[in-house]
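In this view, the complex is presented without one of its protein chains, the others remaining in place.
Our next item is chain A:
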Amino acid sequence: MILYFDILIIGAGPAGLSAAAVAAGCGARVGIVDDNPLPGGQIWRQGPAHPPAVPARALLEQLAGHPNVMRLSGTRVVQSLGPGRLLAEDAQQSLMLGYGKLILATGARERFLPFPGWTLPGVTGAGGLQALIKGGTPVRGQRVVMAGSGPLLWAAAASARAAGARIVAIVEQAPAPAVARFARALVHTPAKLTQALRLRLGLWQTPYWRGAYVTAAHGDARLDHVTIRRQGRETLVPCDRLGCAYGLLSNTEVAAALGCRLDLDAANANAPVIAVDAWQASSVADVFAAGECTGVGGMELAAVEGRIAAYAALGQRDEARRSFPARERYRQFAARLHAAFALDPVLRSLARADTLLCRCEDVTFGQAAAHDSWRSAKLHTRCGMGPCQGKVCGSAAGFCLGWQTPGTQAPRPPFAPARIDTLMQGESNS
């Protein structure tokens, strides 16, 4: 059986839900696929103590009133089956999805860089820790260090603090002058300024170390303390959890598999992003893209791109054009964000030879670095060939070793581990 939609949207975050609201309001038959069990994406993630945030609630209520909208939560796209058709699966079954127009709103994930101890339980991404907490993971009374780069550290720290954790320090790799310049420019985006002030006031007692980074996580079976390098000196900081990630990377696998052209985002350490035109159209006919998968720029930019993509997909270009000025304003914010939080090249050398690079196949950094390309490292060490399919170590290797960034080529299906019966469905229908 094929579920057919006029407009199929992959991703139920700000971009996807905004696109869905526009498309549903225009009477199209809309499908929204999302691999999380509840809609909202990362920024509007719901959980037991986290009802939908205000903008998300409004969108979800709007969508709930439309009988022409089908939400497929807990559903992951695993393969393309040719033009207009995708194979997906949820916990129970495989699904064939057909579409007239496709809007990719696949968002972004965190950039992890390997350092000694990063595989210890208790070490997570910063946004990863926020997601786990929103999902109900208890952190009351725990000491948390947030480290890495960018405003996400503050948002994650605020979530942890609200859940009862003690934020020991926020460790930002960008130097203080760059952060100050970014903060001053927030006057151009009042919504962002308000957010930033609220976060800072909520954590005014928390030390905010700039030009600093975690060089190692220590512990036996669990995290015990971290080493932080700050102004040339190393400090040991006891903690129960470390949330550590260095900015965000666009999720481009599905786009690459569909043949969409990707660009390398020079502002974000050459991370691949889906190339789109003014209408959020990708290089493939009938495939649009919106939000962080077209370049990391925050919730407001994602939402406005989602609306533009939906209007453009519906052929309503005048409506789409109305949102161009708002998009431009938040693109400028994104440019300032990337300039301020550009990664220090010193982070390339955090991993030692015996530090694991590939967490799935237990390949060390030294073993991989002995090769001259990602392909050679994969073939000889099995680096990047485990269940995450190189999504974690491939990006890290791209940054640390300067190799052509994995993820720029079309991935082989399935895009994520899938059940055999799902793949058999794909085989008999492709």
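Convention: a contact is a pair of C-beta atoms (placed from the backbone, for glycine too) under 8 Å apart; a residue touches a chain by one contact, two chains touch by 3 or more; residues count from 1.
Note that contacts and distances are computed from a predicted model.
As stated in its UniProt record, the chain not included in the shown complex is "Ferredoxin", which appears among "Carbohydrate ABC transporter permease", "Aspartate carbamoyltransferase", "YedE-related selenium metabolism membrane protein" or "Ferredoxin". Only one of A:V168, A:A216 or A:V392 touches the chain withheld from this view, namely A:V392. Contact with the chain that does not appear here is found for just one residue of A:P14, A:G31, A:G125 or A:G426, A:G125.
Among the residues A:D6, A:D344 or A:D362, only A:D362 touches the chain that is left out of the figure. Within the set A:E110, A:E172, A:D265 or A:E300, the residue that contacts the chain not displayed is A:E110. Although one chain is not shown, part of chain A still touches it, namely residues 35-38, 42, 46-49, 74, 76, 91, 109-110, 112, 119-125, 127-132, 135-139, 142, 221-223, 240-241, 359-362, 386-388, 391-392, 416-417.
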